[in-house]
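With one protein chain withheld, the remaining protein chains of the complex are depicted in position.
Chain nomenclature is as follows: A and B, assigned in order of appearance, with residue numbering initiated at 1 for each chain independently.
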Amino acid sequence: MPQEALAHGVLKGVGDFYAGLLHPIVVPAELLAIAAMGLLVGRSGLATCRRGIPMLAAGVAVGLGLASVVTTSGTTTPLVVAALVAGAIVTADQRVPPWVAAGLAALAGTALGIDAAPEAKSHIAAVTSGVATIVGSTALATIIAALALRVEKHWQHVAAQVAGSWITAWAMLYFAYQLALLSR
Amino acid sequence: MAGSKFGAVGAAIWFLAVVAAGSALGHTGDDHGGGGFSSGFMHPLLGPDHVIAMVAVGLWGVFLGAPAIWVLPIVFPLVMALGGAFGMIEVPLPAVETGIALSAVVLGLCVAFALQPPLWAAALIVGAFAIFHGYAHGTEMPVASDALSYALGFVVATGLLHLCGIAFGNLARWPVGKMAVRAAGVVIALAGGAYLSGVA
């Protein structure tokens, strides 16, 4: 049945694609790390955006590659650290030199890549899903950075700071929780 | 610029789609689970004393005017999170429930009389209140839950309540609205008093 073959050809790998694409969006630590990075580079200006976003994408790619070599028990903590630092900078309305933001973005990207690495079902599935993760995280960071970059009105400025404050508060609660677990 | 409007609308729809996709995928959840978010989100909304006090902060912010109205939503979640951290690691804090009820009374009265103290005094009142509330939430945080999602839901719900207060407070631009907001302050103070005296 040729029709069968066709339907299959279109569908093949698409499930893995969406799994990879949406991974950085449905996992809270990844989502907030990207949001914080996007806000940070966006608030730091165009030059930082142009460096930070490619660095983030490259970091994700490196992280995905690393995950196939080293096995970690998850990189939630580095992601939350990155989100906390970036969120705090945005909340305090500070600008950082482009290389700091870009370096932070690269670190966050690497942690995200390791965190999001798919369990290898097959080679093709892993590559499809990995590429989708790079696309998804970079696209999200680009959108948030562009929104933060376009801040003109006062309320938009405050909105960016409020978003940064929420991210920082979330990260603080997470670390307090980890501390509480340790002390119990 | 048509292009930028376009982009903003696109971004908004996209965000909604992402949220929809997230909630759709949420229940398939592996270890990242979506249950933590909703329980964290609901937690601040289920305690009426928390809700009224949080709305009161937003309302008061409107009366306080220019810098306070936008400093409060930025600083408030941070102080609240600090209180939450104290609660979780069990830093001893006396009379938390009394503090919460008292804060509702004080904040309600501040709104009712449309008080405009200097920023530092307002910050002190709101900050003490935020610490107490965060502390209560922190001690009540379920141990087994997904901490990341729970904390996220908690922060978002708190922030949204606060923004609701600010939005409602904007009615104070009109004389009638101003009376309504101040009346709301009276109601909040009375409710806080009821909690304080143990009636409710």
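The rule is simple: a contact is a pair of C-beta atoms (placed from the backbone, for glycine too) under 8 Å apart; a residue touches a chain by one contact, two chains touch by 3 or more.
One rule holds in what follows: contacts and distances are computed from a predicted model.
Peer 1: Would you kindly match the missing chain to its UniProt protein name, picking from "Putative tricarboxylic transport membrane protein", "Dihydroorotate dehydrogenase electron transfer subunit", "Hydrogenase/urease accessory protein HupE" or "Carbohydrate ABC transporter permease"?
Peer 2: The UniProt record for the chain left out of view names it "Hydrogenase/urease accessory protein HupE".
Peer 1: Of the residues A:66, A:131 or A:149, which one touches the chain left out of the display?
Peer 2: The missing chain is touched by A:149.
Peer 1: Which of A:19, A:36 or A:53 sits in contact with the chain that's absent?
Peer 2: Only one of A:19, A:36 or A:53 touches the chain omitted from view, namely A:53.
Peer 1: So that we can see where the missing chain sits, which residues of chain A does it touch?
Peer 2: Where chain A meets the chain not shown: residues 1-11, 14-15, 18, 46, 49-50, 53, 139, 142-143, 145-147, 149-150.
Going forward, only the chains that are shown with their structure count from here on.
Peer 1: Using mean C-alpha positions as chain centres, tell me how far chain A is from chain B in Å, no decimals.
Peer 2: 27
Peer 1: Can you tell me which positions in chain B touch chain A when the two form their complex?
Peer 2: 4, 7-8, 11, 14, 18, 21-22, 25-26, 32, 37, 70, 73-78, 80-82, 84-86, 88-90, 138, 141, 143, 147-149, 151-152, 154-156, 159
Peer 1: Enumerate the contact residues on chain A facing chain B in the complex.
Peer 2: Listed in rising order, the residues of chain A that touch chain B are 22, 25-29, 32, 76, 80, 91, 143, 146-147, 150, 154-155, 158, 161-162, 164-166, 168-170, 172-181, 183-184.
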